[in-house]
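One chain of protein is taken out of this complex; the other chains stay put.
Read from first to last, the chains carry the letters A, B and C; within each, the first residue is number 1.
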Amino acid sequence: MFFASDNAGPVHPQIMDALAKANNGHAMPYGADTIMDEVRTQIREVFEAPAAAVYLVATGTAANALSLATLADPWQTVFCSPVAHIHEDECSAPEFYTGGAKLTLVPGGDKMTPDALAASISGEGTRGVHGPQRGPVSITQVTERGGVYTVAEIEALCDAAKSFDVPVHLDGARFANALVALECSPAEMTWKAGVDAVSFGATKNGAMGVEAVVLFDADKAWEFELRRKRGAHLFSKHRYLSAQMQGYLADDLWLASARKANDAARALSTGLAAKGAEFMHPTEANMIFCAFPRSVHQRLHDAGAKYYVWSGSLEGDDPEEMLGARLVCDWSVTEADIATFLSHF
Amino acid sequence: MFFASDNAGPVHPQIMDALAKANNGHAMPYGADTIMDEVRTQIREVFEAPAAAVYLVATGTAANALSLATLADPWQTVFCSPVAHIHEDECSAPEFYTGGAKLTLVPGGDKMTPDALAASISGEGTRGVHGPQRGPVSITQVTERGGVYTVAEIEALCDAAKSFDVPVHLDGARFANALVALECSPAEMTWKAGVDAVSFGATKNGAMGVEAVVLFDADKAWEFELRRKRGAHLFSKHRYLSAQMQGYLADDLWLASARKANDAARALSTGLAAKGAEFMHPTEANMIFCAFPRSVHQRLHDAGAKYYVWSGSLEGDDPEEMLGARLVCDWSVTEADIATFLSHF
Amino acid sequence: MFFASDNAGPVHPQIMDALAKANNGHAMPYGADTIMDEVRTQIREVFEAPAAAVYLVATGTAANALSLATLADPWQTVFCSPVAHIHEDECSAPEFYTGGAKLTLVPGGDKMTPDALAASISGEGTRGVHGPQRGPVSITQVTERGGVYTVAEIEALCDAAKSFDVPVHLDGARFANALVALECSPAEMTWKAGVDAVSFGATKNGAMGVEAVVLFDADKAWEFELRRKRGAHLFSKHRYLSAQMQGYLADDLWLASARKANDAARALSTGLAAKGAEFMHPTEANMIFCAFPRSVHQRLHDAGAKYYVWSGSLEGDDPEEMLGARLVCDWSVTEADIATFLSHF
Partner (left out) sequence: MFFASDNAGPVHPQIMDALAKANNGHAMPYGADTIMDEVRTQIREVFEAPAAAVYLVATGTAANALSLATLADPWQTVFCSPVAHIHEDECSAPEFYTGGAKLTLVPGGDKMTPDALAASISGEGTRGVHGPQRGPVSITQVTERGGVYTVAEIEALCDAAKSFDVPVHLDGARFANALVALECSPAEMTWKAGVDAVSFGATKNGAMGVEAVVLFDADKAWEFELRRKRGAHLFSKHRYLSAQMQGYLADDLWLASARKANDAARALSTGLAAKGAEFMHPTEANMIFCAFPRSVHQRLHDAGAKYYVWSGSLEGDDPEEMLGARLVCDWSVTEADIATFLSHF
């Protein structure tokens, strides 16, 4: 009953196997391994982007911060949701990597709307040299509240960005979960919609620690490489990043794992709804935000369930008070886990 | 015949096993895994430093840059060898992480001498607010030319540093190789000699990608944690860093692996000397710097041997011209590899 | 009829005289001039703070950014009004100088309230290592909309800050204008209320280009000096900064000039009110925000009046539409200027 985060799940056996298979003799370091050549080709095919620059790093924060630093000048501001991971959960890594760029929080909720985004961009960059300049937009897909932007929504955000001539980054820490929810192609969810750079996450979806950065315009590829090295994110034994990604992509494991996670979340949501839980956000991918009584929380915690109490506090007198929960399903969650969890209601 | 670098060798099976064993169900992320608790205790025991702060990162550059950023203010200068890895091979990661501190290159060769170090420190910090201020000393052990500072030499360097009240960092990317060469204890090679912070490398010695940072004075532990997160070096699935280190330390694998690498280098050196190679640096750990004729280089390259031609160029007319080679042995080098290599002379 | 900004007014003759008087022979550079000794003493007396560290720089942005960099770690966030100068008008200088600290915009209007501030501080620093840490509060006094925090309001903001153990900076680009509006002492408006560091502006109030930074706790004085030098804000011919400040303080010129500016703004406001202008913000110091018909704006512009059209646009068909104006009075504005301006209504 571990629903605290998909970053706490195990590595998929197929990825462990890829690591074991890669562990054979010597390999050229720093990304010159032959597995990386295959992975680069695979990712370009996955994205239908034969000229894209493709790099691997080990953390989602590195993928985001390095991408944004490559897209944003230090005197620019990055537009994002007020609850974006890059704003709330990276200890200002984007500010560090960009050399002090701002983040402008687009008013509204979890999801940015094109109008709010356009208004935010419009509001910056109007003070000449005095204010920050307009910089990239960063879209979190899946959002931090479990929502999934539709392709049309991404297109509309990109259109808003392009009308101000600023690039678009997509933080795809849960890229696969969004993709299978939308049943679209990676190209449709990214460059065809107007996205310029993607953090293509694998860690949360069954890898050990690997994320790809895909730059559809390879003009800044060398700059990215220098930033990665300088940020201490270029692995010497790079083949083990490559192998993870190889195992992740092989036989569409990444899609199957994301479907399992999303299906688990859907099943758990259905069960929770049947038990009377109240949903704060719809369950669109593998994250659930809902409320149920304190007494149930207490039983779950006593039984060892792991998840975040998202609003309110376990401590309190009223057993009927509704407290919010965030529940995240990774690829390894089983029907039995879900049934056990629901049995405590 | 792969002698290009110890960062190109395979992961030791015992470490792969530790990873496999760790890959069981869910684990708390971001360093809160229980394996990390064990690893912390183990490293404290290894260093006889029960109060030390211990952190894991995945690259040696991260270990060095984060350590130096924690020890140095942006307006200070870091004292190191002119050929130190932190100066030549990290694309200015220390400058990036410190916020623009300088590196002062202590005149001389590969190894710093206490007198040259004292003179360098003395020469900085004399211009009041106008010049950079005196900052930490960074000692590379094993050095970049394969040398090993004796404990007495480290003590003398630390004494020089302490006489100016600046801290000492030890870049131990090849910590174990130095340690077994010296046959001393980790404590003797570090804090007992006056070292304040250590990059305790494992990657080059059989791990997949893990290095510990050990801060003997834990006062700046929280600052280090913030810098690590902000630098995007805090792993969500941290247990796989912990497991690597666990496997590395178990049953003194780290010492056995380093001995194997050093022994291989000694055997190869002996063979090379017998073949008439001229040594530019003595072989003190697992790195060899020697010269032999171009014709031999050419035969080796034709046979697929991998190593750096360190001085001169393979291209050239004179088959007798002596060209330098850098040869590095990792734990996996076999007697057969050595014999094959030498057979081309 | 120049009301565009108080940074566009002339230098007061008394300050020009002080510069001329200082221009005699040689003087020790970099702040070692004897005038600085007098100025330091004077400012300590003005603030009743005999142990304060006192430094001069030439721009308000330098005073703010250096103060904040001294108070804030790079992983912290600075709390300020959404319309604070440090956020909107310094091209991210605070982000640059702090090494990438965030600015958290306290919800509400121009003036922060203690409750909103406390809620903002409370909302940050709750995510452990993942989010930015709580850093200093920066109060803009006079506010960007011409408001003046009362001493009690400053105390309440400082109390909120202190309850979270974070320091308080006061951006006093218009320090004197606020002070004379409040009729309190500099100590009352600053350290007695809980302020730790002040940007004590003089440029907008008749100097050529000089601002003092006053650190009531001198512990970080040396760090400030290094940051100032490194930021390229330590003047070699420092005596001309000192002389400006000397002239500014002599015979309470600074208070008299601020009174003149505030009086002019009051007189102009009274006249505007009599003409039917609608006030967006009360006129509490030397800044006026009010609306009047487009036709009047057009007459004023035709007559050469300089000020910002703050809302709406001069271009438009409806002569009766109310457009906002920002009007700022500096010490040199005359009764005749005001009368001429009003004559166009």
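Details
To be clear about the criterion, contacts are C-beta pairs under 8 Å (C-beta built on N, C-alpha and C of every residue); 3 or more make two chains touch, one makes a residue touch a chain.
Model, not experiment: these values are computed from the prediction.
Screening B:4, B:80 or B:103 against the full complex identifies B:103 as the residue touching the chain left out.
Although one chain is not drawn, the whole complex shows that of A:85, A:169, A:192 or A:229 it is A:229 that touches it. Not every partner is drawn; the one left out touches chain A at residues 30, 73-75, 99, 129-130, 133, 223, 225-230, 234.
On the side of chain C, the interface with the absent chain consists of residues 2, 4-5, 7-11, 16, 19-20, 23-29, 57-62, 65-66, 90-93, 96-97, 203-204, 208-209, 226, 229-237, 240, 306, 330, 332, using the contact rule stated above. Looking at chain B, the residues touching the absent chain are 74-75, 77, 88-92, 95-96, 98-103, 127, 129-132.
Throughout what follows, only the chains that are shown with their structure count from here on.
Separating the centre of chain B from that of chain C, both taken as means of CA atoms, is a distance of 51 Å.
Chain C has its Cα centroid 42 Å from the Cα centroid of chain A.
Within chain A, contacts with two or more other chains are made by residues 90-92, 96.
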